[in-house]
Structure formats: structure tokens, C-alpha cells
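Below is a structure I'd like to ask you about.
Omission of a single protein chain aside, the complex is shown with its protein chains in their original locations.
We just call them A and B in the order they show up, numbering each chain from 1.
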Amino acid sequence: MSSLIEGLISAIQPVNLGALLAGTTLGVFAGAMPGLSSTVGLALVLPVTFALDPTPALLMMISIYMAAEYGGSITAIAIGVPGSSPALATTFDGFSLTRRGEARRAFGISLFSSVSGGVLGAILLMAALGPLARAAIAFGPAEYFGLGVFGLSIVANLVGDDPIKGIVSALLGLLFFTVGLDVLTGTPRLTMGTTTLMDGLGLVPMLIGFFAITEAFNTVAGGRRPTTQKGDLGGTLPRPRELIRLWPSILRGSTIGGVIGAIPGAGATIASIVAWNEERRISKTPERFGKGIPAGIAAPEAANNACVGAAMIPLLGLGIPGSASAAVLLGGLMVQGVAPGPLLLTEQKELVYALYAGFLVAVLLMLAVGLLGIPIWIRVVRLRPSILMSLVVGISLIGTFALRGNPYDAWTALFFGLVGFAMLRRGYPLVPAVLGLILGPMIETNYRRALTLSSGSHAAFTESPIALVLILLAGVSFVAPAVRNRLVQRKEERS
Amino acid sequence: MKTLGQNRHFLLSGLALSLVACGTGEQTNGEENFPSRAIEIVSWATPGGPTDLLSRALSQVAPKYFDGQRVNVSTRQGGAGAAGMQYLKGRETDPHVLGVFTASGTVNMATGRIPFAPGDFTPIIRIQLDPFLIAVRDDSPYRSLQDFFSDARSRPGEVSISGFGAASAHFLGFARLLAEAGEPDVRWIAYEGSADAVVAALGGHTDAAHTNYNIVREHLRAGSMRVLGVALPITALPDIKTYEEQGFDLGPVHWRGVVGPPGLSEHARSDLRDRLLKTIHDPDFQNYMAEAAMEYAVMENADAFGNWMAEEVDDSQELLRRLGLLND
Partner (left out) sequence: MTDLNREIPDNFQRRRSIFAGSMIEGWLLITIATGVLWDSRTYPPSLSSGTPGPAFFPRLLALLLGVAGIVLLIKRYRTTAPRDKKGSVLATHSSKKPATKWKNLGLMIVTIAGFLLVSPQIGTVFALPILISSLMWLIGERSALLLVTVPLAFSVFVYGVFSVALGVPLP
């Protein structure tokens, strides 16, 4: 405890506090800009951190990481475009609230949940760094496959009225993933002989195409003359009582974020969607999910911020980056002469505690930036639709370029804009396709890896209890909505 | 278009991938009073990875030796590096644009995944060697490469090793060793990155990991992993036997060096080499090398470096053909 207090004192030194504040601001910005993400934000400050001492460098990087996970929700709530991929699930309920004129409430819930999730993730990190790091590596190919299939089973809850259309959407998403070099053999698949398609179709261009560009197409093609919104459509901030009542959802979301975030390679996007789905599964009113239910914002936002602390577990405990952002962070740490690994906690105790404390201060700063920012976000919501939508398309195209410096990504976003428009027109939901693209690599690669290790025997999946449970749960999730629908139908027929 | 200012040019040159012509011939290459503007290091590697870090370390230290000009790293990822390479290739004769080339690049050339050849760039200087090594978890029964391979021979197809990629520099490095050991049936489990491959071994999912020193360094210090053998001697691991000392006559390595766009003059080339040499001898850069656990292996003779690259492409092609992974 005394080490933590020393860490806190160190974190509020002017240099360190300055680094935290700069990191938080940049992080919120990078998170909120469609196309930019925590990874891009971190990569951008990497050269800056070279010039800093280890502690402020580290603090700046973690505050960017933390704030970016929150920043993504701002765009998700304001305009229904996930500012970064972990905010995907936040669009479901967050944007619905905004359309009902309750943007301020949605912003308040997401900020409160992000802050709580961030703190809970940090507590998890402090409490269980060593043991959890060892537990995380128990996840092998069979377990990853199980997690991937379990994640994909969420599709069953997202298909809407016509199951076959949802399934086709998910299949298309999985097919989009197979474009590019096969990890296990290096074979180019569906690249049509080009090099540009070799690294595959990116998630960010897909999200931008599906959410920002498709919406713009819909507006002009639908001939809807956007109306200027009048008056204060922001609603009011949530009352403390409402926030306290959301606490169970936040706890559940943070737990899911903490567990999935600690598994290398799983990540915040999967965690937040799983959190949303589990919240819906245990809810008494699952039909209200996706239509602006507060718990549908609280759980995924708590989950993606809890992931930040959790992602530090394999990073600090084993020196293993569990996400693209963590990989950049690791690079920054190594240049600073900080070598994460089993010995870090004993050899560089001071730095680790400064990091713990930094997490707590970063979360508080995020709260401050968020509270100060809400009036600005509300202004964004109330911009004229013609301006808002055009700027979203513009910034999305530029953000996509900034992501990898590859102009082809902007073309990919346009392609996905067209695909998304066509799919929506014909009644195909888009989110299953996104899930397919996210989970495809986890499912295919690990299925084949597990079989290679077991010389082709499927026993690999039943021998591992974790994998077996996940696969069974996935089976239940796939079937449950259909069974429920059938039961409801029968009831209706009888009455 | 010739009077465009520097900044404007910066903006212009971005989409060179789709319009290769755009970057060429529109500006004087500025060789006379080099460096006349900021230096650009094109990075097509994963952000935060060892190659990206090398670019960024250079960009931090180099300005001192480039007459105070800024040295920027510009990220151009995509197409297994092709996007960045295409850009670099398009900046013909311009000494202000550089790239960090690696063994992964030559392997991608060998497999034909990227439509380039070593001759498409001007080799300038090789900086680092990053020897491969084989590591196991501390509770592994293997003590040497011999143990590992003899177990593989007695249980064909059941011994596994995890490593980065398939038909990658890492994979070929191991394939060479395997050939030398008489081709026992070891299952190569490809991962998206070297760190993921180490996790697999650490978690007991594979029997060993084929990786580089900087990734397992902390696990070696903590005793949670052991090294069975290194491809070439590593300063920090004086007691570990090399492949050669264990009876395998080879030393496959990963390496990184700086290349320029095609068509650089002899003068520009030696000028760049001198400045980069000074950069890498700077204490700050040496500090980075130590922290990143890289071995210096400076090859300052640009022609030798170029030949090394070309040879590697040929060797890799031969090996790929033998493994049945290349049909042309």
C-alpha cells in the first residue's frame, strides 16, 4: 500500500501529471476519431516518449490507451459510428438513446461506466498480476477456437427477423476475413493476384464503410431531407441513482473485460460485444436491447476500459503484448530500458507502482476531460445533419489513411460502404458481418492449429474443459433464440 | 508543378502507391546540397515491433548527423510491406527517403508475394543481426538441440515448435536447421508474431519456440525458459552453444539494414552511409541497441550488403522449391 501511495505521489509530479493530461487528451481524440484508435495514438507518441524519462513516458502511453477506449464511445453515441472498434457494441444502445433525444444521458452513462471499468481493471491488475498472467497462457489453440465460436454465437441474437439473412451476413464477414495471406501456410487467398489485398480487408475500413459511409449513402438515396434539430435535444445527465442502479451491469461488464482482456489476442472489441450480449442474455427485457437501454451502454463500456488494465497483465507479467496497442506500448517500454517480464515486479517495483497509480490518476483525468467534454459532444450531436454527415465521411476517409498510411484502405472503406448499403437495403444486418471479420482469424487459425498439434484428432476440443464449455455455450446461444421464438410463436397461435 | 514547396510536396507524395508517377521527376533530387529537407524513413513494419523501433531509434538520433534536418518515420503498411516498398521504389534517385529492410523482405521477394527484387532498392548499410534461437519452457526435458531432434525422430509428427509465420524468414531459418538434422518430422505451428509463438511454448501448447533473443530475454533471466541453441553467438548468452557447436553447420539469422530508393549515385550512397555510421556509433543509438538486445553486425560495404540480399533471395527460393512451397 505504501508503495502505491509513493506511486501516487510520483504520478502527481508536474512532469508526470502533464504527461498524463496530454496522454488523456490525445487518447480521447484518437479514440473518438473514426479511423484513429488507441494503437495509432500510441504509435504517434512513441517518438515523443523516447525523449522522456521512463515514468512520464509510461504514464503518457497508458493514459492514451485508457482514454482512447472511452473516446470511441463518444462517436458511437453521438453519430452511431464507432470511433474505434471496441465501441462497436456501444452504438447499439448509445445511438438509440441519442436519437430519442437523450444524448446527455448516454454520454453520462458511458463516461461513468468507462471510469468504473477502468478502475476495476486497474484493481484487477494490482491484485492478480502474477497468477492471472500464468492463467492467461493456459489459453491454447483449442481454447481460442472455443472463445471464437462462442463470440460468433452472439450472431444468433443479432439476426433480426430473418435468420437466414443474419447467417449470410456472418458468413460474408468470415469470407472477408479469409482474404489475404493464410497465417499457417502463407498462401495468398482470394487476393485476385494483387499485393494490396495480401494483408486482408481491415476491420477499421469495414467499420467506417459500414457505419459512416453506408449511412451517408442511405441519407442521399433515401431522399430524406435532413431536418435541423431545434432546441436542446441532449436531455439531462443521468441522476446518481440511475448510475448506482447500473452498478451490477458495470461489474459484470468489467469482469468480462478483465477476463477476456487478459487473454493475449482476444481484445477489447470481443470483450465489449460479449459483455453486451451477456447483459442481454440475463436481462428480463432482452427485447429492449439495441433500442436504447442504459445497461446496453454500461456493460460494453465498462468492459472495454477494464480491458486496458487487464491487457497489462500479460504485458507486464510475461512481456507478451496481448493487443496491437499493447505491442506498441511494449516497444516504447523496451526503448526506455524497461523490460516487462516475470522479474519486472521485483526489479522495478517503483515503476510498476507508478504505473498502477498512473492508471488511477489517468482514469480520474479521463473523468474530468469527459465531464468537460460532454457539452462539446452535445454540440456535435446538434450540428446540422448535412454538416455532420459530410464531416464524418471526410474525417473517416482521412482517418482510414492515417491508420496505416495506406491509401488503399480508404478505397476499402468505400467498397464496404457500398456493400453495407446494399445489405441494409435488402434487409441484411451488418453487425454479424463485422463479428465474422473479427472472429474469423481466431476461429479458423486456431482450429487448424489445434488439429495440427493433435495430428488431426478432434479430441483436442473435448479434452480441454475451457474449450468444451465455451463450445457448448456457443451451441446453446445459437439454438436458444430460435427455440424462444418458436415458443413465443406457439403461444401466439394458441391465443 | 516544379515550384511546389516542401510542405505541399509532402502532402502530394502520399498517394504514390496508386500513382507511382507522382513521386518521380517532379522535384530535383537535391543531391547537390544534401540534405536539403527533412529525411523520411518509410516504415512498413508492425508498429512497436523491432523493425519499427529501429526506424524510430534512427529518426531520434540521426538529425544530429544530417545537418539538423528532421528525420521522420512515415508509416506505410499493407501488402506484406509492398505498400511501403512501392513508395520507396517510386522515389527514384531521392536520397531523402530511406527504408529499413529486413530478412522478411527478402523472403517475401523469394516467395513472389511481393513484386520486387533486391535491385529495386539501393542497399546502403546493414545494421543489426538478430540470430534465431530455440527456446523451451523450464520444465522441458530437452537440454540440447540433439535432445529435441532425437525425440522428434522417436515420435514423428508429435513434437511441435511454434514460430512466426509460414514461408517466413523464421520458418526458413528453422527449415534449414531441420534439413541439417536429417529432416525429422517436427510440426511447425505458425503464429501471427514471434511473441505469440513464445506464449504457445510458455503455455505448454507447443514443445519449443523458434524466436529471437529480445523476445525471450526476460524469461531467460527469470528462469522460466531455457535456450537449446542459438544460430550465432549472442553477447548476452555466452554459455549457450551455437548451432554449429552442436553439430549443425549453419547460422540462420534475421537482419535489418537501411536501403534507399533505386538509382542513388555512388556519391549519395557513400554520403548516406557515412552519416548513418556516425548515427549508429552515437551513444544514444548504442543505448537503444543494448536495450533492444540487438547484435551489431554492421556491413558498411553497400555492395556486399546488396549481394547478401540477392544471395538470400536465391537461397530461400531454392529451399522453398525443395519444400514444395514454391512452384514456378
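Here is the rule we go by: a residue touches a chain if its C-beta (ideal position, glycine included) is under 8 Å from a C-beta of that chain, and two chains touch if they have at least 3 such contacts.
Bear in mind that the values here come from a model prediction, so they are computed numbers and not experimental data.
K.L.:
Of A:Ile398, A:Ile466 or A:Ala480, which sits in contact with the chain we cannot see?
P.N.:
Touches the omitted chain: A:Ile398.
K.L.:
Looking beyond the chains shown, say which of A:Arg239, A:Lys349 or A:Arg425 touches the absent one.
P.N.:
A:Arg425
K.L.:
Identify the residue among A:Arg239, A:Arg384 or A:Arg484 that touches the chain left out of the display.
P.N.:
Reading the full complex, the residue touching the unseen chain is A:Arg384.
K.L.:
Pick from A:Ala19, A:Leu42, A:Val155 or A:Leu174: which residue touches the chain that isn't shown?
P.N.:
For the chain that is not drawn, the touching residue is A:Leu174.
K.L.:
Applying the definition given at the start, please give the residues of subunit B touching the unseen chain.
P.N.:
Here the touching residues of subunit B are 7-8, 10-16, 18-19, 22, 72, 74, 157, 166, 187-188, 190, 324-325.
K.L.:
On subunit A, what residues meet the omitted chain?
P.N.:
These residues touch the chain not displayed: 44, 161-162, 164-165, 167-168, 171-172, 174-175, 178, 182, 184-185, 187, 189-190, 192, 213, 216-217, 219-226, 384-387, 389-391, 393-395, 397-398, 401-402, 405, 407, 410-411, 414, 417-418, 421, 425-427, 444, 447-448, 451-452, 455-456.
In this section, only the chains that are shown with their structure count from here on.
K.L.:
Distance from the CA centroid of subunit A to that of subunit B, rounded to the nearest Å?
P.N.:
Each chain reduced to its C-alpha mean, subunit A and subunit B end up 31 Å apart.
K.L.:
What does subunit B use to touch subunit A in their complex?
P.N.:
Subunit B reaches subunit A through residues 14-15, 17-18, 46-49, 52-53, 56-57, 59-60, 73-80, 82-84, 111, 113-115, 157-158, 160, 165-168, 171, 187, 189-193, 195-196, 198-200, 202-206, 214-215, 217-219, 221-222, 224, 287-288, 291-292, 325.
K.L.:
Please output the residues of subunit A touching subunit B within their complex, sorted ascending.
P.N.:
Touching subunit B: residues 39, 42-43, 46-47, 50-51, 137-141, 181-186, 188, 194-199, 264-265, 314, 318-321, 324, 327-332, 334-337, 339-344, 401, 404-409, 441, 445, 449, 452-453, 455 of subunit A.
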